[in-house]
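The complex appears here minus one protein chain, its other protein chains still in place.
Moving on to chain A:
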Amino acid sequence: MALSGMRGLSVFISDIRNCPNKEQERLRVDKELGNVRTRFKNEKGLTHYEKKKYVWKMLYIYMLGYDVDFGHMEAVSLISAPKYPEKQVGYIVTACLLNENHDFLRLAINAIRNDVIGRNETFQCLALTLVGNIGGREFAESLAPDVQKLLISSSCRPLVRKKAALCLLRLYRKNPDVVIVDGWSDRMAQLLDERDLGVLTSSMSLLVALVANNHNAYWICLPKCVKILERLSRNNDVPQEYTYYGIPSPWLQVKTMRALQYFPTIEDPNTRRSLFEVLQRILMGTDVVKNVNKNNASHAVLFEALALVMHLDAEKEMMSQCVALLGKFIAVREPNIRYLGLENMTRMLMVSDVQDIIKRHQAQIITSLKDPDISIRRRALDLLYGMCDVSNAKDIVEELLQYLSTADFTMREELSLKAAILAEKFAPDLSWYVDVILQLIDKAGDFVSDDIWFRVVQIVTNNEDLQPYAAVKAREYLDKPAIHETMVKVSAYILGEYSHLLAKRPGCNPQEIFSIIHEKLPTVSNSTIAILLSTYAKILMHTQPPDPQLQNQIWAIFHKYESCIDAEIQQRAVEYFTLSRKGAASVDIMAEMPKFPERQSALLKKAEDTEADTAEQSAIKLRAQQQTSNALVVTDQHPANGYPPVSQLGLVKVPSISTVDRNSEDQGVTQANGTLSVVDPQPLEPSVDVLGDLLGPLRIDGPPGAAAQSDHNLISGPEGATYVEETLALAPVGDQTNNVQPIGSIAERFQDLCLKDSGVLYEDPYIQIGIKAEWRAHHGLLLLFLGNKNTAPLVSVQALILPPSHLKIELSLVPETIPPRAQVQCPLEIINLGPSRDVAVLDFSYKFGTDVVNVKLRLPAVLNKFLQPISVSAEEFFPQWRSLSGPPLKLQDVVRGVRPMSLAEMANLFTIFPLTVSPGLDPNANNLVVSTTFYSERTRAMLCLVRIETDPADRTQLRMTVASGDPTLTFELKEFLKEQLVSIPTISQRPATAPPQVQPTTSPTALSDPGAMLAGLLH
């Protein structure tokens, strides 16, 4: 009997219901909890029945929202009870009270496993249900194989197998690494042949989870899914009990279409055709009927079909049919359909070519913005935001502005952010943009984030034509009786900078501007006062010749705030006061703000952040994210970052990267002239700190010239140079969207590879690039191993070699996609044409999800790779040495700053390169004589001889003489060895970063007087 059961429980529930108020209820609950607690304490006397009753009571109390922090143990212990009623209660209550992270669950794993593998199918069901609902990692580890067995066992009844399917789904979804599904595609395909629709529905859910993670393994399931859809849509052979309001299992239809959306495309023409027939039938055959449930069910199927059609990129005709359908939906009375119509239209925007058809519905969508239902209004806003472009921006933004004054408070912030973005992105002219933002601040100041007004200031600053207009507008708003504080900030800032452009207009002389701004001061907060002080200082400076009355007024204000408790205001007051007394000298300091470097709007970033959420990845969402990021790329131009275009790189020797970068650095300095915040240690990173940039320059502590100068010094000094270059070498270039950080130091890996022939060149969370090289004379064969570390493919893989002029490099084809967990080999053939220390660069990029990663990696095809050791006897050495009599074939150099090492260590180092050390050739034990052969196409095999003279008293310097039959080779080899001998970090950097102007012709100046140097060296 259904209503049979426990009297005690019923009595308790009635008692609770009879409580007149919350306090009484709490008293009753506390009493019961006390009772249960004491009963649990002396467990001996408890019958199973009583235990069961108390556990139910606990669950009830828990459900009412009270903390139940005991008795979990008793609930869990019921699981191992021998009889069904107790076991059932144990399972259900445990599943409700605990979640996967509870420790108590571990205690039960064994009991649960026994039930899963036991013969009693009702017990199996209970166990599978619990694991399916709250199973965590440990369950996956100990139970997954058993569950898999149950799912495919032919002796199990459907009721067990459908539970097993969903249980497995849960374990897999939570811990895809623990549940082994390799080779499951055949099993999955078999499961799709299942006759029992309950099992089939559950299996389909499992398939969705599997293909969401890796569709590649499940291609064989695709035609089966289409078959199932055909069967259902024709209502062939579907048992009566599985039709829902006359529709053959709508849930199974939806799930099947969901699974199909995870396959990128359908190649087989027959399958594709049958699928489109089914979809067409769904699209055309769904009518609006009276019965709500029938309607809902059929539209659930319809909307899923729409999603699938979009995914498959059907022909234009079918697409426009879909849009027409959606257009009908957004105008119907039924709110659910309206909501879904708008939602799906937004998704539809991602399909090209239909935007125009969607635009036809603009009027209707704007009407939906006034819908009584906030869910629908939100959808409408999203859709308007998505469909906005240059052609309709004015209409849409003005509509949004109008709506702003009536919109719910919860939506205003989002609304104003979106309006601001659209206005900036699609402004037909910038004065309109300024209008929109000022209106926005006027209407919804509280909801306008700082980013919005920072941005308008940036844009005004960067567009001279706009400045007078903005100033006029700002002045107009100040006339309004009550304005929002943000408006005070913007207008004060703009008028401070540009009010002198209005001087001839009525009501705009400095005195008037000052008074109208100063009127607002008593009502504003400290952060605004700080801005006002800057404005006053600027007004004062712009008033030439000085107006003594205004001067005194403003000085009085500065004086007043000199003792302000707010440090920022105090500092400004003191500084401005002093500066403004300096008269003409202050003009430079107070000059107009320089242009801001062009940068991506912080607003777009913000919008993007709010859009990204962490939910499970899905096909639709992935597409949506790609879409947004595309939109961003279009709008962001940042020449200030100064990356040389790739084509240029291809022609120029690699070292020039650093030159170009340094130029842009210099530019940065000139641009930001007059400010102190120039020192941006990472010029490659776009700054997000708008506030810092905008307000920073207002704080002036010293003459700008000196500041800029010190920057120059910093950068051009040797330390600065290496630092800048170092960041260049380490930072993956093109990092606008690089969220991916390399693992390990790229520079160190490169350095290692210069001395070894195999190892890892680059690694990040998604990919590892390994290298294996073989060198023979002037030929080299480099194997690149591109290893995908993930369970999802890496796409848009591109590798480009930027070779220096002395290397001929041929890269075989790099595949565009690297399959999950696969490794791809790309051979690279290298021919060395002549001696040079320049380095080849691999420009490598790929995409993972929405992350576009681009790195430029130096390839370890360096000079020493083309050396081969050769030993020479004294009889061979001396004639050769003497015949190469002097520059440019024989060069001598004194090297200072050598890292201290013993002679043996140095000899060791040479051997690694590889050079042959010939002991005993030099009579002086402090000297080394070294020989090697260099191979290149131009020089062929060429003998190189080196003599190192060290000073035992001072290990940090030595004299080096290098000789070979080719002047370039002699020079390059000498420089190379020098780099290796001075301290380590520079070694790795130098080959790529040496300035290109260092060429053989210019260098010998250093050795103009070898004799003197030798004297200095040897005393």
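Going forward, a contact is a pair of C-beta atoms (placed from the backbone, for glycine too) under 8 Å apart; a residue touches a chain by one contact, two chains touch by 3 or more; residues count from 1.
What we mean here is this: contacts and distances are computed from a predicted model.
Undergrad: If you had to name the missing chain as UniProt does, which of "General transcription factor IIH subunit 1", "TrmE-type G domain-containing protein", "AP complex subunit sigma" or "Trifunctional enzyme subunit beta, mitochondrial" would it be?
TA: UniProt protein name of the non-displayed chain: "AP complex subunit sigma".
Undergrad: Using the touch definition from the top, which of A:Asn336, A:Ser449 or A:Gln957 touches the missing chain?
TA: Checking each option in A:Asn336, A:Ser449 or A:Gln957, the one touching the absent chain turns out to be A:Asn336.
Undergrad: Touching the left-out chain: which of A:Leu33, A:Leu78, A:Leu166 or A:Leu857?
TA: Counting the whole complex, the residue in contact with the absent chain is A:Leu166.
Undergrad: Can you tell me which of A:Gln355, A:Ser375, A:Ser527 or A:Asn927 touches the chain that was removed from the display?
TA: A:Ser375
Undergrad: From the list A:Asn35, A:Ser80 or A:Thr129, which touches the chain that is not on show?
TA: A:Thr129
Undergrad: Just the residue numbers, please: which parts of chain A touch the chain that's not shown?
TA: Touching the chain left out of view, chain A contributes residues 1-5, 10, 13, 17, 49, 56, 59-60, 63-65, 67, 83-85, 88-89, 92, 95-96, 99-101, 122, 128-129, 132-134, 136, 159, 162-163, 166-167, 169-170, 173, 197-198, 201-202, 205, 239, 241-242, 244, 249-252, 254, 258, 293, 296-297, 299-300, 303-304, 335-336, 338-340, 372-373, 375-376, 378, 613-616, 618, 620-621.
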